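Shown here: the complex without one of its protein chains, the others still in place.
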Amino acid sequence: MLKFTIRRLLITFPQLVILSILVFFLGSLMPGDALSGLLDPNIPAEAIQAKREELGLDNPWYIQYRDWIFAMFQGDFGTSIFHQRPVMDVIGDRLMNTVWLSLFSTILIYLIGLPLGLVSGRYNDSLLDNTITGYTYLGFATPQFIFGLVILWLFGYNLGWFPTGGSVGPGLEPGSIDYILSKINHLVLPSFAIALIGLVGTVQYLRSGIIETKQKDFIILARAKGVKESSVYNRHIFRNSILPIAAFFGYEIVALLGGSIFIEMIYSYPGMGRLFLDSISTRDFSVANVLILFYGILAILGALLSDIILSIVDPRIRIK
Amino acid sequence: MDNKDNYNKNIDHENEESRLHNEQREERQIQGDPFEAHDKEAHEYEKGDMDMTVKADIPHGASGHGALDSKNLPKSPPGWKVIMKEVIADKLALFSLILFVIITAYVFGLTMFLNRQEIVTVDLFAINEPPNDMFRLGTDYGGRDIFGQLIIGTRNSLAIGMLVTLMSVGFGVVYGVVSGYFAGQIDNAMMRVVDFFMVLPFLMIIIVFVTISPSYDIFSFSFIMAAFLWTGTARLVRSLAMQEKELDYINASKTLGSSHMKVVFTQLIPNLVGIIIVNGTLSLAANIGIESGLSFIGFGFPEDYPSLGTLMAYATNSQTLQHRPWIWVPAAIMILVLMLCVRNIGEAMRRAGDARQRKA
Partner (left out) sequence: MNLLEIKDLKVHYPIKGGFFNTVKDYVKAVDGVSISIPEGTTYGLVGESGSGKTTTGKAVMGLNHVTAGEIYFDGQKLNEKGRKVNVRDDIQMIFQDPYSSLNPRKRVFDIVAEPIRNYHKKSKNELINEVLGLLNRVGLPPGSLYKYPHEFSGGQRQRIGVARAIALNPKLIIADEPVSALDVSVQAQVLNFMQDIQKDMDLTMMFIAHDLGVVRHMCRHIGIMYHGRLVEEGTTEEIFSNPQHIYTKRLIAAIPDTDVDEVERNLALRQKVKEEYDQNFDENLDEEGRAFPLQSISKTHRVALPVKG
């Protein structure tokens, strides 16, 4: 177990290095560098050149790469040209919003998805199961952004039950009860939009897991021994089918973080996905670059987490 | 959406793989009962010029000592014929197929007569008109005909989706087959690359590429998308190739002097065709979704080259979303219809691989 974890970590490290190199090159492909936003055009060319040398912008790429990595380890992620603030501060403003959104969506996915999958698997081929399966079928075919728009149109505009944009109402004191309630109120639509589409995978996976486990010999044995039907499902089958889903937790979190780009855009929700789109359209590439790195690292860590959970759950997965 | 999609694909492939196992079992049983076929053959032989020894070859019970256990008979993935039979037998899939073909033929045919320039030219006298006699589906904020844009957009989305699918599946198949066939260290290295691609935030990287590349056309745009979307196919094909290459016909081909290239392309790949078609169909649905999503957030083609996502993007304006549904609803319905059709066809094809679920 420990061996697997360590070996899996050893794979993670080169992934991180390659990711950082990739992001670095992506950054150097982007127009503009650290100076283009800082200097005004009246400064003479020699001064710019001197400044360039001081910042090491003419160094070979590996030196620049090394400096870039070192700077990041010291917490210096560069400066946003558009906001004229350190990138980290700009991202920090948005970080918690995305974390809240993801957290809400995750809870909803499991809160709705698990019962649906359970019912669908237990009573498979019943009317209820067919309805749920039909829903997952539609859900798989519906792009998230269309669903988000329809939800917004219906509940935000037509029925007016929930706010249609932003993350909190105006003029509220941070920390007050009203502020928190307003935040939650703003989260409802986007998180449902994410969760209702996002849960189809979980439902389908759980359903097929349960149907498969139902036919296993140990379940037949449990029945033969006279275990109560409810207990057969709740204790034996559910526990066995839930494990792989638990293992996908890491991927799920990462997927949610990354998947919020569309939803954050539709709901003008000030999170990181929205920030990424904004920084691309304002050509604020230093922010975009750090965000890509950030999401990439998250995905690597999420895959790592999932693989480790999976290896605990299913010993067959452990690499030899 | 980016990682979400990866995740869904993961699940898809898990399912696909487990289904394949089932399918193997089933196929074995099916092919393991060759009695009927052979009885028929025997009669033919008796009439024909067959020598008598072969007639006696008819197995009259596979239970004999040393006989091949019917469960261990080798399988072969479903061929094109089986797949099409299944699609035709499944009423929903057949309907989807017909609808899809009609839509495709319609939009590709009609766009040959529509004047794109005329449609995308701004007409300030006809801004945001609801559907009327002149504009069947109304106009957008630039006075452009929605119906025309919908037709052109559908064609563009379909064309890009198909191109991306061709490129990504094509590359993924070759990559996966090579990795699975050669196995060992080569496979190890190649799979590390796939693992890496799978954790890349590809949507963001595509957005950056689209932003910084000075100009792009349908091919380079599809290429950028395909560059990040081949990994699922590669993983699936690899695992299949690994199973398939253990079968003796691959060994036989090697001992008969065929080169690795020849074994891979003339022996191995033809036996994976069914799965590749299924995988390609399901990726087509996903790719249409991804493309329209990219256009939706403004990183697809420019407005004068509309895709279905471009029309959807108008709905990010709250006025349009609330009061001018004629602009975005048709595009939304079109995307849903296309994706459902393609998925229905793909799912039916996949069922063809699982004899237990077959309807035909």
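Going in written order, the chains are labelled A and B, and every chain counts its residues from 1.
One rule holds in what follows: contacts are C-beta pairs under 8 Å (C-beta built on N, C-alpha and C of every residue); 3 or more make two chains touch, one makes a residue touch a chain.
None of the values given here were measured: they were computed from a predicted structure.
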Sole residue of B:T111, B:S253, B:N287 or B:N344 that reaches the chain not shown, by the stated touch rule: B:S253
Candidates B:N271, B:S295 or B:N344 - the one touching the absent chain: B:N271
Residues belonging to chain B that touch the chain removed from view: 31, 34, 37-38, 41, 45, 48-51, 53-54, 56-62, 64-68, 73-74, 76, 79, 247-249, 251-258, 262, 267, 270-271, 273
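Here, only the chains that are shown with their structure count from here on.
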Chain A and chain B: spacing of chain centres that average the CA atoms, whole Å: 26
Residue ranges of chain A touching chain B (in the complex, touch as defined): 11, 15, 18-19, 22, 26, 29-31, 137-138, 140-146, 149-150, 152-153, 157-158, 164, 198, 200-201, 204-205, 208, 212, 248, 251-252, 254-259, 261-262, 265-266, 276-277, 280-281, 285, 288, 291-292, 295-296, 299-300, 302-303
Contact set on chain B toward chain A in their complex: 1-8, 10-11, 14-15, 18, 192, 195-196, 198-201, 203-205, 207-208, 211-212, 285, 289, 292-293, 296-299, 312, 315-316, 318, 321-322, 328, 332, 335-336, 339-340, 343, 347
